[in-house]
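This is the structure I want to talk about, given as structure tokens.
Of the protein chains in this complex, all but one are displayed in their positions.
Right after this comes subunit A.
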Amino acid sequence: MAEALLPTERRRLVSLLSPAYLWLLVAVFLPLSAMLFFSFLTGLPQDDPDWGVTLANYGKFFQNPTYPALLWKSLKLGLWVTGFCILIGYPCALVLAKSIKGRAREALFLMVILPFWSNSLVRIFSWAIVLRGNGVLERTLNFLLPFDVRLNLMFTREAVVIGLVHSYLPYVILTSYLALQAIDDDLIDAARSMGASKLTILRRLLLPLSLPGLLAGAVLVFVPVVGSFMEPRILGGRLGTYYGTVIEDQFVAVYNWPLGAALSFILLAVVLLILALTSPVLKRART
């Protein structure tokens, strides 16, 4: 294909693509490589005049059992949140794409996207108000129910999962919705006319055809949740120490950027490894 291009076309291609690549270089590649460089240093050059290059920052991850344990904890959190997002988000998308038509769909769609328009910190603090002892949720339940309810959800693992699921749910709904909407309604009618039950249609037709969208949504949720630090810190209280919060501590509180950078790249490597291991599944879903 590239050989077939005329010189003028190639020039045009280069001139059209170069802004995008330049942007990628400046916004993604340069900061990332600066961090990669930091992760191999003994100290930041501006703080420590006799800085050197070392692998010790990566070594710390393996020497101190705390870090692998926290990474595992964060990965589990990512799985839980992704699972709940799929359980809630996929049916929502299914209803939106196949059952509701016209203006009602637009209104519901707006409600799905609406939380995205507010700052995530605001959303998490709102959850703190709802979940805290004697907060909005408890008061409402106590008002509606005759017996005394004590949920005590704030500062628990459940609170972290609730906050994260709420934050990332729209990703799953949007990607699944797009995949489901692309499925021709005639296919479903055809299946129904052949006597397929609703469950069979879902299992044999809708789910396989929309799997790429669902998986794309799952990846979009899983990756940021594993590195999340703000939600666990605010909603998790004393249980809110995760891999992401430890990285944040290195940058903000302890001021050990090299270690923070090294821990970040280990996280990146692990996430990429997981994606690579699951890519056969992803590929099969696409074909």
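Convention: a residue touches a chain if its C-beta (ideal position, glycine included) is under 8 Å from a C-beta of that chain, and two chains touch if they have at least 3 such contacts; residues count from 1.
Going forward, contacts and distances are computed from a predicted model.
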item	value
Protein name (UniProt record) of the chain left out of view, among "Deoxyribose-phosphate aldolase", "ABC transporter substrate-binding protein", "Putative tricarboxylic transport membrane protein" or "RNA polymerase sigma factor"	"ABC transporter substrate-binding protein"
Touching the absent chain when the full complex is considered, from A:A69, A:V122 or A:L187	A:A69
Full-complex contact with the absent chain, from A:L5, A:L55, A:V254 or A:L272	A:V254
Where the missing chain touches subunit A, by residue	44, 46-47, 64, 66, 69-70, 73, 132-134, 152, 155, 237-239, 241, 246, 249, 252-255
